[in-house]
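A single protein chain has been omitted from the complex, and every remaining protein chain is retained in its original position.
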Amino acid sequence: MKQFIAFVNKEFRHILRDNRTLLIIFGIPVVQILLFGFAINMEVQDIRVAIYDPTPDALTTGITERIRQSAYFNYQGNMQSMVDVEVAMRKGKLDLAVVFPQNFRESLVHSGKTAIQLLSDSSDPNRGSISTTYATAVIARFQQEQADLIQIPFQIQTENRMIYNPLMKSSYMFVPGIMGLVMMIICTIMTSVSIVREKERGTMEVLLASPLRLGTMIFAKTIPYMVISFIDFIIILLLSYFVLGVPVNGSLLLLFLVAILYIMLSLSYGLTVSTMVEKQLNAVIFSAITAMIPVLMLSGMIFPIDNMPHLLQALSVIVPARWFIDVVRKVMIQGLGITMVWKEILMLIGMTLFLLGVTIAKTKKRLE
Amino acid sequence: MSEKVIAVSNLTKKFGNFTAVDHITFDVEEGEIFGFLGANGAGKTTAMQMLCGISMPTAGSGTVAGYDIIKENERIKRNIGYMSQKFSLYEDLKVWENIRLFGGIYGLSDKEIAKKTDALLERLNFREERNTMVKYLPLGWKQKLAFSVAIFHEPKIVFLDEPTGGVDPAMRRQFWEMIYEAADQGITVFVTTHYMDEAEYCNRVSIMVDGRIDALDTPAELRHRFNTDSMDEVFRQLARKAKRGDA
Partner (left out) sequence: MMKTLKFLIEKEFKQMFRNPLIPKMIVMYPIMVLLVFPWAVSFEIKNIRIDVVDHSKSTYSRRLTDKIEASGYFILNDTPPDYRTAMWNMEQGETDMILEIPPSFDVDMVKNRASGVGMAVNSVNGTQGLLGSNYITQIVNDFSSELRSELMHTLPPQSRVSLMRMAQIDIVPQYKYNPSLDYKNFMIPGFMVLLLTLICGILPALNIVMEKENGTIQQINVTPVSRILFILAKLIPFWVVGLVVMIISVSAAYLLYGLWPAGSLLAVLFCAIVFILSISGLGLIISNYSETMQQASFLVMFFILILILLGGMFTPVSSMPAWAQLIAAINPFSYLTNTFRMLYLNGSTLADVSGNLLALGAIAVVLNGWAVISYKKRG
């Protein structure tokens, strides 16, 4: 036992001596959470819209005025020709063009029907379709006002309630994702690089010859990193709560426990990586490649998992961050209890055990 | 009158409050084998780094190969060779690739490099190791290779930082034979070491204690002055006052 403690102490001292790295490890989450918490916003805003109106009349100017006043749009003015519209869009300067036909009002009065064309830059289809939807709504509202009847019969009112996130802040959805991403990257790199370093230096053999059992030694090595990561988590949580205003509606204790579990998982992954590579450089490359893009894409932090093809949904099951983010969202934002998240917790535990098993098996092999 | 290839005056290097090299003054003549002795931590490596132009002196002045070490440090580099304490060759390059790289950096042509490489490998009995990765070479061979690479471009002076660390005496002697060969070709050798017996191989030695040069002369003179048979004893007497190092 005494040897164990001495070992842990030695690891701690080693880490604490390196001020710069500590600064980076604590600084990174702070900056990332603040940056992304405030900057990331999924709403579509500032739509640059222009009008092409060959024969302006009372109606077209009315509609144009409504669009100008709308908060969603950034009115760019009247275009002189369709060619101008095309060119502006191709240069990326225009998002939406409202195109009136010739003699709009006349055709409407005489034949009771006419059409307005909405050209949207849909290279970002999300933006394209939402811009179109907003413009359609503005035009529809204008139409309604024009009708003689004060009230159109047979209306069904919809009363809306946004639950858990009434202000629909993007940070609610995003912050748990950033937590998961940042912690996994930091933990994985921390352990994998430090162990491979010893491999490169040749000090690994010395360690393996020590009287401590293999599993115990690995455990002792990761304890300081557990502590550092947990402090990181607390920092992130404090910032999210006090600065970003993300609520903590559920049990703080549960949140901590899950965080510790996820940290252990990420550190274990780092250990597994370290058994697969021989150079520090490769440890970093491998960690970055496998920790970053899969988490960004498949953990549900940005793109909803339910929308993905089944193959990818299956793949997301083995992305640890996916379960962590699930739990954080449920506990932090929805305020749910452990009965609602036991499945996720089980998954996290299972993955940790699996990775540790692989690590120990591979290390044993190396010894032979 | 032989030229002074190295001349320094009051050379000093401080790191914050710590004075690693304390106002040293000495010079080295062309063709000499100059031993820069001292315990670990005495300041030898730091002093050498200033002479090679990779460390900026805090105070003092000097010239190496006729160039000022403060203002013309890059020009010094064209005329010197260097072997660091870690004999750092590229571990993931083969023997011939390391030779080629440094030969090329110093301006030798492909043909010259090829010819000299063959000659070198022949001389060292290294021919079978031509395609071996440096990381697989045993320590003694790495040292010899590093030294050979350092003088491959036939520089005026070669700086060797603890070149014989960690090998048996037989190996060390072989290494010194290589140094003699180089000196015979006219290369000035500036070598640091903490092995006092190696002092006997040098024309002159200086002994650094706590950043200062406490003695500078031929080995014979020093032994005579300190009334003893061995350089170890000379050193021990000097080091008794030392605050740094493992005397």
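Worth a mention:
When the chains are written out, they are named A and B in that same order, and each has its own residue count from 1.
Following the convention adopted for this analysis, a contact is a pair of C-beta atoms (placed from the backbone, for glycine too) under 8 Å apart; a residue touches a chain by one contact, two chains touch by 3 or more.
As the structure is a prediction and not an experimental result, all values here were calculated from the model.
For the options A:Val8, A:Ile116 or A:Leu257, the residue in contact with the chain missing from this view is A:Ile116.
Screening B:Glu91, B:Glu181 or B:Asp197 against the full complex identifies B:Glu91 as the residue touching the chain left out.
Contact between chain A and the absent chain runs through residues 18, 20-21, 24-25, 28, 31-32, 35-36, 38-46, 89-92, 108-109, 112-129, 132-133, 135-136, 139, 143, 147-149, 152-170, 172-173, 181-182, 185-186, 189-190, 193-194, 197, 277-282, 284-289, 292-293, 296-298, 302-304, 306-309, 311-312, 315, 329-330, 333-334, 336, 340. Seen across the whole complex, the unshown chain contacts chain B at 49, 52-56, 73-75, 77-78, 80, 82, 84-86, 88-93, 97, 100-102, 104-107, 109, 159.
By our rule, only the chains that are shown with their structure count from here on.
Averaged Cα coordinates give chain A a centre that lies 56 Å from the centre of chain B.
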